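Missing here: one protein chain of the complex. Every other protein chain is in place.
Note that the chains are named A and B in the order they appear, and that numbering of residues resets to 1 at the start of each chain.
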Amino acid sequence: MTATKKLTIARAMAESLAQEMRVDPNVFVMGEDIAQLGGVFGNTRGLLDEFGSDRIRDTPISETAFIGAGVGAAMDGMRPVVELMFVDFFGVCFDAIYNMMAKNIYFSGGNSNVPMVIMASTGGGYSDGGQHSQCLYGTFAHLPGMKVVAPSNAYDAKGLMTAAIRDNSPVIYLFHKGLQGMGWLGTEPAAINQVPEDNYVLEIGKAKTVAEGNDITIVSIGIGVHHALKAAQELKQHDISAEVIDLRSLVPLDREHIIASVKKTGRLLVVDEDYHSFGVSGEIIASVVEHDHLMLKTPPQRITFPDIPIPFSRPMEQWALPSTEKIVDACLMMKEK
Amino acid sequence: MNPTDTQRLWMYRNMLISRYMEERIESIYMEGKKPVFNMANGPIPGEMHLSNGQEPCAVGICAHLTAEDVVTATHRPHHIAVAKGVDLNKMMAEIFGKSTGLSGGRGGHMHLFDSDVNFGCSGIIAQGMGPAVGAALSRKLQNKSGIAVSYIGEGAANQGAFHESLNLASVWKLPVIFIIEDNNWGISVSKSASTAVAKNSDRASAYNMPGLSIEENCPDAIFSATQAAVERARTGGGPTLIEIKTSRLAGHFMGDAEDYRPEGEKETLFKADPIPAYRQILLDANIITQADDELLIQETQQVIEEAITFARDSEYPAPEEAMLHVFAQS
Partner (left out) sequence: MAEVIIIPMDLWEEDEEGVITAWLVDNNTPVKVDQLVAEVMVEKIQYEINSTCDGVISILSKEDDIVSKGSIIAEVS
């Protein structure tokens, strides 16, 4: 059995990067504060010492330029991993992302690859305000041409990062700040799990059932998975057996996996920290319903962030966020029907 | 032109207020965050970016401005808000996330808006520049008085919005002034590691506007040097880019370990703290006496303590109030 050790998601990301960079000289990393500082969220710790400043590059605050540069380098045979410090910053560089990175394979008729990874932090819950707390899963998942992944734990984090780096298509790698293991944003101990020391790939586009159950299917990604797992534990006391699916990827979306589960349970609850309307939760529900609405014993529900800018003040933000209690309440309500 | 004694006292007083405010916020921010530094905890949760050392940049320019002039600032806004005349109680309550805050707790410290004095700030680097250009355009179109001032850091000079905003302001000859507070650090990356030119003020010529570099982190020097830019804007002469060499005495954000700073840098910065230096200038010029100074310090501290009390005593918003004010009332 391969050796494993416990890692935080931050360390798992850095380990994947290091292991890939050791075997592939075309992989390089750039972004703000990723070199000497090791990344504001710890995901490039140790890389500058090992690989030097040619391959681990601090950039100016010039997202349009360096993400655009990532596209150009990727099309020229390199494998850049580019950090967008907060996903909320996509506004200043989105053309490079959705119009070029995501479309150039298509525009080239498949003759060019864009083997680029953008890693960006997501998530709120610690009062960082409306411009530093978003998830934006729907925004990135909606636009064609880029894969989107979001690990909930260190094991997935390393495997997905390696898969993303090796993928010849562009991948948006979203890591939730509350799961990084940085301490100063709170820690979710369940995100810190055993990670093989050797490198490995987790297939992008494959969801995982992380808790088996028969009464209700709870689908989530990122931190929502942890809320759902805690809810599933609590629901046992109410004799409700909840199945929890960790999507791991949004694009491709593992619809088959979700549908198979709902076929079994007949009830669907989606937990998504992103905004409520026009996003991931609606897509999942639509996918299930258009496949076979007769599978459902009760209308599907979703627990999402309301369609408001994320408020700073703690009582307001906490009220708005998905939580274990909200999931438990929803499941109790759905099970009655 | 040099500032009058009244103006100098005004600048000094506002520097005292904003410095004391930062010192008090620094200590209140740490409440609930020891020994476990979890950003979510305490009466002031979230991030905190303090302006200690940069006060002269705020007062030296705001001394030329009135309430009708528009100022946009960044994630490090407090000293500018104070100098612009933002209501201190409401600002403090906003930082504490209370219902009596400038936006009822919706914005917090990086998103302070006070329409009474035309002040706003935003957390995305350089993005405050466009709105300042727009405010200037608005005044020009309406033939209304008032100019716009956009504050940014030196890191922002490498953002696309910087270049677009300068070009647009120049092409349309707008009454806007761009102020770069150059504290040399974009989180952990120094200016020399990120910026192709030694002086960002040199970039002004690329946009056909005057560029000014101020080396002294002193209110008087900044006041005098920026007077022409203000007059230029007010009289239809168009925009100016001004770069001020200032110092960030605190870390980028509260909790920043600052390992990236070269050894001895902080000690040097603290020795050149602009506030004790200005105090000495005023004492030497007999504009204040030691006794005046002590009274002024007491008075300014009291103003902040009142704001803190107001903030602490205010209620939090009801959670569902998060749903209000997404759209304008019709």
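Quick note on the criterion: contacts are C-beta pairs under 8 Å (C-beta built on N, C-alpha and C of every residue); 3 or more make two chains touch, one makes a residue touch a chain.
Please read these numbers as outputs of a predicted model, since none were measured by experiment.
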item	value
Residue touching the undisplayed chain, where the options are B:Val36, B:Ala67 or B:Val171	B:Val36
From A:Thr8, A:Asn199 or A:Thr265, residue that would touch the chain that is not displayed	A:Thr8
Of B:Gly32, B:Gly130 or B:Gly255, the residue in touch with the unshown chain	B:Gly255
Absent-chain interface as seen on chain B, which is shown	34-37, 255-257
Absent-chain interface as seen on chain A, which is shown	5-8, 11, 42, 181-184, 187, 189, 192, 194
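Here, only the chains that are shown with their structure count from here on.
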item	value
Distance from the mean Cα position of chain B to that of chain A, given in whole angstrom	35
Residue ranges of chain B touching chain A (in the complex, touch as defined)	36-40, 45-47, 97-98, 101, 104-111, 122-127, 155-156, 158-161, 186-189, 193-195, 255, 259-260, 316-323, 326
Interfacial residue positions of chain A with respect to chain B in the complex	32-33, 36-37, 40, 58-65, 88-89, 91-92, 125-132, 183-186, 306-309, 311-320
